[in-house]
Structure formats: structure tokens, C-alpha cells
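Left out: one protein chain. Kept in place: all the others.
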Amino acid sequence: MAGINDAVSTVQHVGELAGVAAFALSGGLVAVRHRLDIVGVLLLAVATALGGGVIRDLIIGNNPPVAFTNMQYLGTAVAAGAVICVWRPPVRLTRWPLDVTDAVGLGLFAVTGTVVAHQAGLNAPGAALLGMTTAIGGGVIRDVLTGQIPSVLRPQQHLYAIPALLCATVVTLLLRYTDYQPWMGLACAVIATALRLASLGLGWHGPEPWYVRRDRKAGLLDE
Amino acid sequence: MAGINDAVSTVQHVGELAGVAAFALSGGLVAVRHRLDIVGVLLLAVATALGGGVIRDLIIGNNPPVAFTNMQYLGTAVAAGAVICVWRPPVRLTRWPLDVTDAVGLGLFAVTGTVVAHQAGLNAPGAALLGMTTAIGGGVIRDVLTGQIPSVLRPQQHLYAIPALLCATVVTLLLRYTDYQPWMGLACAVIATALRLASLGLGWHGPEPWYVRRDRKAGLLDE
Partner (left out) sequence: MAGINDAVSTVQHVGELAGVAAFALSGGLVAVRHRLDIVGVLLLAVATALGGGVIRDLIIGNNPPVAFTNMQYLGTAVAAGAVICVWRPPVRLTRWPLDVTDAVGLGLFAVTGTVVAHQAGLNAPGAALLGMTTAIGGGVIRDVLTGQIPSVLRPQQHLYAIPALLCATVVTLLLRYTDYQPWMGLACAVIATALRLASLGLGWHGPEPWYVRRDRKAGLLDE
């Protein structure tokens, strides 16, 4: 049991660091798009990367959050932000790298957030909700801080919260009803990332309420 | 004493669920107005409905917040959001239902937030402040997430924070100096809701600083 827990927490830890790096890159890319200076790039990278985990830790009462006590997270976020400061993402890639890094962070944070919530004793729906919140929290903070409506709440967007929620739900069920192994979480993260990217590439949207869809088809929406 | 506390917590619990439903409906209505898909409707309903209570619980150190442990709240919020997904509020009602549901949530959350804060040992001004914060918190989250200035901070708005603060102040005084009965809280919530709706119907505004009022009368404001 201790062995499994150790392995889980190692994989979880590495996964969190990878998610932190992915979200930090996405925050840095948004900052560059907004023409922020180096301080702004680093601040937005750190806020995006650590924001979801800080929300998670505040909610389960893990004070102070690991982002403030384990310097690996802060160091990873700052390093990823620094990469964006010195490396110009090729122009043809300015949209895709942000989508990919954000999707990778989404999947990894959904898994680690759910695992942490489960270990803190939350029940299955609570752990899934907190896993999704952890996953989308960093991006929401990034968007609110740069004056944008969070992408999860923009009309006619591609799937974002759904992959995170599905992933968190599967992980919480695996944790509760199976002999959870770290590779299961990794597989869930990969699937969530793939689902997000497939949604972007194939133009999948979430369903609209039937009356909005009807009005849209009838040309009644004033957009 | 136990009997009273049981009754208080029962009424408080039912009041919280009603407030959650009211705020979830308001969040869902705003989401539909923004043409969000079903995921966006549910997310905004849940964030609006549970946001105020999560803030309250984080502040008094009630970790994890009840929104993550008692599934009645999440279930109520999701159910209310689902109603908006399948039921088209009549066009002539699109403004009023939002105002009414928001006002009902405002009153109920002001009362339950104050009671919870009082039970957590906050002094009278602290409990009143937290009660008001709980009441207006969900709406602030809803507005910030949809890229709007929170309605409590828009110029020439009708009374919003004042009913919540008055209600929370009366409740904290009742808790402290009387043999508090659940019906007292319910009466306070009804009065706060009525005050909010009367403000909307009768065009009551909060007073402006005298020099802004003078400039407005003199036509010096560049609006």
C-alpha cells in the first residue's frame, strides 16, 4: 500500500510539474500576445501555472498551498515563463502551441486535482468537481487577468470543461472502485488532452439549449 | 437549545438550497443571454450558485466547503441549470426572472451567510460583512466570469449591496441580542428581497458623493 502510494505520489508529482510547465507556457504565450513585458510574462505564467493548484489546496484546506512551500512548482513555472521570454515561438505556431500546452495542462491537472481531492477525503462527485476546477482554474485566472471572458464561458467554443470533467470523473471512479495504478491516471490525462485537441481540430462544440439552436437556425439571433 | 439549533440549521439548510437554486437560475439565464452552450449554462449556474458559499467557507476556514461535501447543493445547482437548458424563459420575462431569482438568492444568502459566520465565532461587524459578501459573492463571480463589471459596482445602479448589508446587520444583531428564531431570518430575507425588488421597480439609487451629484446636475460629466 505504501509502495503504491509512493508511486502514485511520484507520478502525480511529476505530472503536476509537467502540468505546471504546460500552463506556464500557455500563460507566457498569452502574455506575449498582449505585448506584456518580461515581468508580465513571468507573472502571468506563474499565475496560470499555480492558480489551479492554489485554488485546489485552499478548498481542501491544505495551507499553505504547495505552490508556496515546494519550490519545484514555482521554479518550474518561472523557468517555463523564462523560456517564452527568450524564445520566439514561430509565427505559424502562435496559435497551436498555446492550444497544445493548455490541453496538456488541462489533462494533467484534472488527474492530479482529482487524486489530491480524493486523498483529502472528498466523496466522488466532490472530487470530480474539484478535479475539473483545478484543471480549468488556471486558464480561467489567465483569461480574467488579461481582460478576456474565460474560454470555457465563450459562446460556440470547442470542448474544454467536458474533457476535464470526464477525466476527473473516471479517475475518481478508478480511485474508489479499483486498485488504482499511476498509469491509469496518466492514460486518463492523455485521453482528456486528446479529446480537447480533437475537439479543436474537428470543430466539436458542446450542445446548445434546443431553443437557442432553433433560434440560431432560424436566423433570429442578433449576432 | 439543541432544538432551536436543529430548527435553525434545518431552516438555514432549506434556505441555502433555495438560495442556491435562485442563484443557479440567475447564472443560467445570464449564460443563455450570452449564447453559451449547455456546458457553459451548467458551469455558470454552478459557479454563481455555489461561489458565495465557497467564499464564505474559505474565509471561516470550513474546509472543504460544504459545496464540495454535501451533494445536495451541487445537485440543486445542476438541476436548476438543467431547467434553463430545457425551458425557454418567455421573452417578455427575460429581464424579470433574472432580477427576481437574483433578489431571492441575495436575501437568503445574506441570512445564511451571517448565521454561519456568527456560529463560526465572528464578531457582529465581521459576521455582517461576511453575510453581505456571501450574498453578493455569487453574482460578482457570475459577472466577472462573463466579462461584465459586477452590478454592485456599476454607476447609477439600483440598491443591491445595501439590502444585503442591512439584512446581514439585522440578523447578526438578532443572533447576538435576542432568542433567535428561524422565522426571524426568513423575515429578514424576505424584507431584503423586497427591498431589492422595490429598488428596481421604483428606481431607487444609492446616493452619489455630493460633488459627483453637483457635476451631474451641472452637466459637467462627460457621459
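Order of writing sets the labels: A and B. Residues in every chain begin at 1.
Everything that follows uses one rule, which is that a residue touches a chain if its C-beta (ideal position, glycine included) is under 8 Å from a C-beta of that chain, and two chains touch if they have at least 3 such contacts.
Bear in mind that the values here come from a model prediction, so they are computed numbers and not experimental data.
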Practice prompt. Among B:60, B:135, B:174 or B:197, single out the residue that touches the unshown chain.
Written response: B:60
Item to complete: Using the definition of touch stated at the top, determine which of A:17, A:32 or A:171 touches the missing chain.
Response: A:32
Fill in: Contact set of chain B toward the excluded chain (per top definition)
58-61, 117, 120, 122-123, 125-126, 129-130, 140, 144, 147-150, 152-157, 159, 161-162, 205-212, 221, 223
Practice prompt. Quickly run down the residues of chain A that touch the omitted chain.
Written response: 31-32, 34-41, 43-44, 54, 58, 61, 63-65, 68-69, 71, 74, 84-86, 88, 144-147
